[in-house]
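Presenting chain A:
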Amino acid sequence: MVPLSYYLVLSGILFACGVTGFLIKRNIITIFMSIELMLNGVNLSFVAFAAHWHTLSGQVFVFFVMVVAAAEAAVGLAIIISVYRTRETLNVDQVNLLKL
Partner candidate 1 sequence: MPIWIYILASVIKSAIVLLVLLTAVAYTVWLERKVVGRMQNRWGPTRVGPFGLLQPAADGIKFLFKEDLTPPHVYKPLFLAAPLIAVVFALTSIAVIPFGNSITLFGYSFPLQITTDVNTGLLLILGVTSIGVYGVALAGWSSNNKYSLLGGLRASAQMVSYEISLGLSLVGVLILAGSFSLTDIVHAQQGHFWGFIPHWNIFVQPVAFFCYLMAAYAETNRIPFDLPEAETELVAGYHTEYSAMKFAMFFMAEYANMITVGCLATLLFLGGWNGPIFGPAIVQALLPVLWFCAKVFVFLFIYIWVRGTLPRFRYDQLMAFGWKFLLPLALVNLIATAIAVAW
Partner candidate 2 sequence: MISVHLVLFLVFGAIAVAGAVNLLVQRHPINSALSLIAVMAALAGEYLLLGAEFVAAVQVIVYAGAIMVLFVFTIMLLNAGEEERTQGSRVAFMFGIPGMLLGSLLVAWVVLKHSGTEAVNAGVWDSASIPARSVPGSPETIGPLLFHEFLLPFEITSILILVAIMGAVVLASRPTAPGGPPQKVKD
């Protein structure tokens, strides 16, 4: 059978990949997708702990994390579209001035 630590290590690997993507990527949309990857890693951790401590609160919390991720994705993508309309680029290195 699978011990809890294996699930936690997998969750940690996914989270680390998300952070790495956030640091090394230059396209706004890919950075945003790395954030979603981090959230997925955390969700796995929640469900693994829910199975370990035999309570269902972990799974309900995953539900809320997904809902918040959906809301954040909608607003974030709308912001990305507005940034693209004004700056004509999706490269974060070129969106480094607070004024247009």
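By our rule, a contact is a pair of C-beta atoms (placed from the backbone, for glycine too) under 8 Å apart; a residue touches a chain by one contact, two chains touch by 3 or more; residues count from 1.
Behind the choice of candidates: all candidates are chains of the complex that A comes from, given by their letters.
Predicted, not measured: the structure shown is a model, and the values here were computed from it.
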| item | value |
| --- | --- |
| Complex member touching chain A, one of 1 or 2 | 2 |
| Chain A to candidate 2 touching residues, read off their complex | 1-10, 12-21, 23-27, 29-30, 32-34, 36-37, 40, 43-44, 47-48, 50-52, 54-57, 59-60, 62-64, 66-75, 77-82, 84-85, 90-91, 93 |
